[in-house]
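All protein chains but one are shown in place.
Chain nomenclature is as follows: A and B, assigned in order of appearance, with residue numbering initiated at 1 for each chain independently.
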Amino acid sequence: MVDSYIRLLALEDRAAIENLIASYGPLADSGDASGIARLWTIDGTYTVGGFGTATGRDQIARLIDGPTHQELMRNGCAHVLSPHAIALDCDQATATGYSIVFRKQGDRFEAWRVSANRWQFLRTGDGWRVKHRDNSPIDSSDAERILLRS
Amino acid sequence: MVDSYIRLLALEDRAAIENLIASYGPLADSGDASGIARLWTIDGTYTVGGFGTATGRDQIARLIDGPTHQELMRNGCAHVLSPHAIALDCDQATATGYSIVFRKQGDRFEAWRVSANRWQFLRTGDGWRVKHRDNSPIDSSDAERILLRS
Partner (left out) sequence: MVDSYIRLLALEDRAAIENLIASYGPLADSGDASGIARLWTIDGTYTVGGFGTATGRDQIARLIDGPTHQELMRNGCAHVLSPHAIALDCDQATATGYSIVFRKQGDRFEAWRVSANRWQFLRTGDGWRVKHRDNSPIDSSDAERILLRS
């Protein structure tokens, strides 16, 4: 029975991490900067390829409040996260997948940014939180391929 | 043991709702109007931003049989539903995520419609069904942001 209980917990962990990843887009696209920040641990980091690394919740919140994101929201945007391959390891987890940012351009939609993503999660007293997210845009460099292989 | 059983049920509920959302696209893109209608409760509703609200299975089936959808299907279309953040509450559930309708235009694909979605589900004697789906296209209005925040 102990074994079954541990396996039930692992499935719940997986569901919680799926929900966390799936909540990023709705929080981002509704401009909820503090909601986004709370997805991360207090000292969590977020590397956005081409922009740099935000460290800690204040800096992560500022990505949402900053001019690039606010300009995206003005015209309408959708941060769509794909299903991720998830690997659990006790109180840590990783997930690998894609993000696509669609933006409204005139009367049509554009895939403005397509990126590879690798997330590291920690189980905290408040549930699963992001320790680090690495977002690397798809291009002719090897950055995203190294990330997808890791 | 009772607690573990309830938690197992919750994971099965989540899986059933994921399957329901993931079956929308294949049913829509293969023109299965009655199959789409049966995803909803008998008096379920579907608000399609810019088109209005369909009430009950007959009206929902007519969205698929209607000229806009049939024209989409003629050229080829894919109704892709993103992973959703799912919240269970006993015999009810909600899910928030995105839909992207790709259509074939000549020799290329276009993201014709990108929308925020909020679903309400009910557990019925026949399994989980959609009580209401609210689909709000991404644009410069606040409609989709209000939906994503709810």
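Note that a contact is a pair of C-beta atoms (placed from the backbone, for glycine too) under 8 Å apart; a residue touches a chain by one contact, two chains touch by 3 or more.
Remember, it's a predicted structure, so these values are computed and weren't measured experimentally.
Among A:20, A:33, A:48 or A:100, the one in contact with the hidden chain is A:100.
The missing chain, though absent from the display, is touched by one residue of A:16, A:122 or A:148; that residue is A:148. Check B:34, B:75 or B:124 against the missing chain and you find that the one touching it is B:75.
Summarising the interface, chain A meets the missing chain with residues 1, 4, 7-8, 11, 14, 82-86, 96-98, 100, 110-116, 138-141, 144-146, 148-149.
Touch with the hidden chain on the side of chain B covers residues 1, 4-5, 8, 11-12, 15, 18-19, 21-23, 25-27, 29-32, 73-78, 80-83, 102, 104, 108-111.
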